[in-house]
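A single protein chain has been omitted from the complex, and every remaining protein chain is retained in its original position.
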Amino acid sequence: MASSIRVGLIGNRFMGKAHSNAYVKVGKFFDLSLPSEMKAVCGLDQNEVDAFAKRFGWERGEVDWEKLVAADDIDLVDVCTPGDTHAPIAIAAAKAGKHVFCEKPLANSLEDAKQMLAAARAAKVRHMVNFCYRRAPAVSLAKQMIADGAIGEVRQYRATYLQDWLADPCAPMSWRLVKKVAGSGAHGDLNAHAIDLARYLTGDEITEVVGELKTFVKERPWPDGSGSGVGASTAETGKKGMGEVTVDDAAIFLARFAGGAIGTFEATRMATGRKNYNRFEISGSRGSLAWNFEDMNVLEYYSADDPADRRGFRQILATEAVHPYVSAWWPPGHILGYEHGFVNGVYDLLQAIASGGEVTPDFRDGAQCVAVLDAVVASTESGSWQKVEHVD
Amino acid sequence: MASSIRVGLIGNRFMGKAHSNAYVKVGKFFDLSLPSEMKAVCGLDQNEVDAFAKRFGWERGEVDWEKLVAADDIDLVDVCTPGDTHAPIAIAAAKAGKHVFCEKPLANSLEDAKQMLAAARAAKVRHMVNFCYRRAPAVSLAKQMIADGAIGEVRQYRATYLQDWLADPCAPMSWRLVKKVAGSGAHGDLNAHAIDLARYLTGDEITEVVGELKTFVKERPWPDGSGSGVGASTAETGKKGMGEVTVDDAAIFLARFAGGAIGTFEATRMATGRKNYNRFEISGSRGSLAWNFEDMNVLEYYSADDPADRRGFRQILATEAVHPYVSAWWPPGHILGYEHGFVNGVYDLLQAIASGGEVTPDFRDGAQCVAVLDAVVASTESGSWQKVEHVD
Amino acid sequence: MASSIRVGLIGNRFMGKAHSNAYVKVGKFFDLSLPSEMKAVCGLDQNEVDAFAKRFGWERGEVDWEKLVAADDIDLVDVCTPGDTHAPIAIAAAKAGKHVFCEKPLANSLEDAKQMLAAARAAKVRHMVNFCYRRAPAVSLAKQMIADGAIGEVRQYRATYLQDWLADPCAPMSWRLVKKVAGSGAHGDLNAHAIDLARYLTGDEITEVVGELKTFVKERPWPDGSGSGVGASTAETGKKGMGEVTVDDAAIFLARFAGGAIGTFEATRMATGRKNYNRFEISGSRGSLAWNFEDMNVLEYYSADDPADRRGFRQILATEAVHPYVSAWWPPGHILGYEHGFVNGVYDLLQAIASGGEVTPDFRDGAQCVAVLDAVVASTESGSWQKVEHVD
Partner (left out) sequence: MASSIRVGLIGNRFMGKAHSNAYVKVGKFFDLSLPSEMKAVCGLDQNEVDAFAKRFGWERGEVDWEKLVAADDIDLVDVCTPGDTHAPIAIAAAKAGKHVFCEKPLANSLEDAKQMLAAARAAKVRHMVNFCYRRAPAVSLAKQMIADGAIGEVRQYRATYLQDWLADPCAPMSWRLVKKVAGSGAHGDLNAHAIDLARYLTGDEITEVVGELKTFVKERPWPDGSGSGVGASTAETGKKGMGEVTVDDAAIFLARFAGGAIGTFEATRMATGRKNYNRFEISGSRGSLAWNFEDMNVLEYYSADDPADRRGFRQILATEAVHPYVSAWWPPGHILGYEHGFVNGVYDLLQAIASGGEVTPDFRDGAQCVAVLDAVVASTESGSWQKVEHVD
């Protein structure tokens, strides 16, 4: 049996940094069954990736992901690249017998996602998608509470994931705005999170949807062409002048759940003043739960079982040792931030690899999320409700 | 010329009380061009309506609305009955040359609403629908600010009107749950307000919609049959046992606006913990505005024109003399409540009658709102986007 | 026995308006044991007070308070004048056998307050001070909850009453800034409320204090001299140029309670951005309660008796029929405002007069509040903790 879990990371931009930080911290705050080793990181440019490796403590930097995926000293491949490259990398990694941790959305198409799932299952490796918000302590607590019946039967789900970095028409082009690379815009980037939280929290599946995708600003200026790296893919290298935005700025849809609940979903990068406002409110027959990432340590909870004159939404500051993951961190009231969800997730993944157990959200979760995303897109073409394919 | 405006009110339940209070207060806090007189109130039961008249200062109580509508000493008929009776009463009033103030939704069908509009126009009387939230000072301020360009071009509109009085399956039946009387459930009751606010605030029209109506609890116990009065119509008189709920508990829809904006709307009586959570958030190209009735004195405002390091949602406490309607009331910080929107609205209506000028929301606004409501219902039947009829 | 309670009001400015509104509304929303009659209102100027009387429905206007107090057709005298006139009016009223309702602070000196109390007791009339915030439903609920043990033993009390209408050095002079008339500034105006709420909510007495009074802006421009009326007293009539501010802008103090609790109090008119931010937070051994007038319908409640992972401050929207006073008003979530505390208070006073029962806060409460205010002033002179005189 292995004496450690050796990690290879592909991607050295925003997500590469967030994942690196997680590997740095996980063993310092959690008791791991097997230690992890930060073996290799892969980027597009050797100098850049070497500097990144040195800074975050990766043993080596590489520029060929196929080589990294095949390397003998790698147990876990972590995929932090744009969506169009998830499938080839993850499938190659699984075929090489590596466990795979992949950024969301799992793939730009349901077909790709299902092939990734099939490859991971065939290889009997651990597979996980990084829906990081599941592991904010307040969100994990919400999941526990719903499972415990705290709000009764779930009837209505409201999700809004609001950002504003594209509200200004002068905000520049990037690979994230090119459909061929990113797959979609706010829809795949933000609704993916919202859909995953809905599935996770309710334990239910979305079966039908109808929606609308909207691009308010149809062309934007390319930055001066200095963009490069795996994180950037090739989409933005050397581009000049105005570029065509081929993805949605905003994506809204209605949903029906298998269990009878209904939901509204909105993702946008045009909600002026909202920075990372990933919010849900869930109405159940006996109570409600609400959460918003911008104040991520707080879970709002209303219980109709409280005495009639003392009911109200509670602001649960989920920083107590009794709350999920918190005992690894700081005392009550010493709040956590964005990065802690990543560390908590990496902890669960490493423990699952060490024990051979299950870990979620896995590639089936990732594929089912893509199935919902795709059905919304299909509904915008048909103008009518669309059934969501169920991924087995 | 008349020396006063003589009012006849039809309905002595919840809305009857709210309107009576408005007539009591309007002349004490506002300077009216013509005084108003509280002449007559009409209910189903003579004793009950007499007591009501005495309590609120109406000169007489009546039980025959046709008589009230035809009376010589009435200038303004105020209709506070269930939706199925709005059309006959309002049309009769207009034909009798009376100005008409009508509760919302204007009618249970677009056809009725258009006939009401036609009758009012033909009679050249003033006509107004009581969308009372328009005249919360914070909402009136939002309208001014949008018109002044404070948030730039409106791109996204989010409306949620959440209540929870039906979350408990034991909550009793009432006329509000009978389609024949109420027309619809949360949809007509709450989405009517949300649609009106969207039209008012954006100055734009909703042109296409797709939605979903949902009834979670399909039958409920009738109370013991003591219900009566115009407010109750005949629907709940003497009913026993379980009754069938024939209206929606919740209604959600997506909307496209003529000017290119998109919106999400939700109305529900099943949002456990939300009591009268009528909220909007409007994202514009240069800023955003948000409001929630449960804290109705506060308008939230984000301006992208603030210095880059000092941007944030402002909590404008709209209780300053410079804010709409406030100078009639109390000093800064001495907050207003639900009933003040009614008084402010009655003030505007009485002044329009005195001057012969326009007042909004008028029956065209009311009819256009019904057109949107109806298109949503149609979309639930077709399962696809539905065009909204434009009411001229 | 009397068939009604006939009211005479002295003062026709801000408080006169607020009290008039309360008499107008009380019988429309509450079931009174005896009806009240709005008999007479007294001001400084006959024309002005006549107009006021007509507007609010007082039968007559007067300019001589001694005549009003002595009139045969008055049962209850309501004193809404500046603090320096409370004592002579209230004592005369009591001696004439009238019940007395008096604005706060009860008097500008403890000696005056005690004489008022003695006169009211000797006359065996009902006496009440208008600490209106006691009867915001959320505050009355807090009182009930503390009495029921919801937060255990009270340990710490925090009160801040923040306004900002003097933050601008150009804000004009008025009688409220003249010590001879107003007695003090923020201290008597705002700390009076804060002290009363502390006494009411804890059921305990403040026994020792040490504090600081501060005047930041020492002179201000008189307005053009148009000020007049009882509300204005004579202090601001015809004054020109700059006036000396002889009262405090801000008053802060520490307190010890008889039962062992400690407290901090702050009143200010210089807290830029706070309009009527009358807030308390009470820490008990098993829970906490907090409230802020600017969102007056909400009571915040934390219970250490909730399950360990589900504790948090609840936002109780005190608008349910089970909450104090609410059943007289509107449905859940239809919020109340500033003026409703006055109506609720007048209801309790009229019922006490009708029944001959007790009503609080009475003049002993008012006098004890003045005793605390005075002890704070004494502490600013001695620079040390000062005992508070106990009023029997």
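Which chain is which? They are A, B and C, in the order written, and residues in each are numbered from 1.
One rule holds for everything that comes next: a contact is a pair of C-beta atoms (placed from the backbone, for glycine too) under 8 Å apart; a residue touches a chain by one contact, two chains touch by 3 or more.
Keep in mind that what you see is a predicted model, and the values were worked out from it rather than measured.
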Query raised in the report: Quick one: which of C:A118, C:A167, C:V322 or C:A378 touches the chain that's been left out?
Result: C:A167
Query raised in the report: Any idea which of C:A147, C:M242, C:I262 or C:A321 touches the chain not displayed?
Result: C:I262
Query - Residue among C:D45, C:E66 or C:E212 touching the omitted chain - result: C:E212
Report task. Identify the residue among C:G43, C:P82, C:P105 or C:G287 that touches the chain left out of the display. Result -> C:G287
Report task. Touching the absent chain in the whole complex: find that residue among C:M270, C:V343 or C:A371. Result -> C:M270
**Report entry** subunit A residues touching the omitted chain (full complex)
**Finding:** 14, 18, 20-21, 24-25, 27-28, 55-57, 163, 165, 274-277, 293-298, 317, 319-320, 330-340
Requested in this report: Tell me where the left-out chain touches subunit C, residue by residue.
Outcome: 151, 155-156, 158, 160, 162, 164, 167-169, 210-212, 214, 216, 250, 252-254, 256, 260, 262, 264, 266, 268, 270-274, 281, 283-288, 302, 304, 311-313, 382-385
Report task. Go through subunit B and note every residue touching the omitted chain. Result -> 141, 144-145, 150, 298-299, 301, 306, 308-317, 320, 322-323
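Here is the rule we use: only the chains that are shown with their structure count from here on.
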Query raised in the report: What's the call on subunit B versus subunit C, same or different interface residues, using the half cut on shared numbers?
Result: same
Report task. Let me have the rounded angstrom distance from the C-alpha centre of subunit B over to the C-alpha centre of subunit C, please. Result -> 36
**Report entry** Contacts with two or more other chains, residues of subunit B listed in rising order
**Finding:** 274
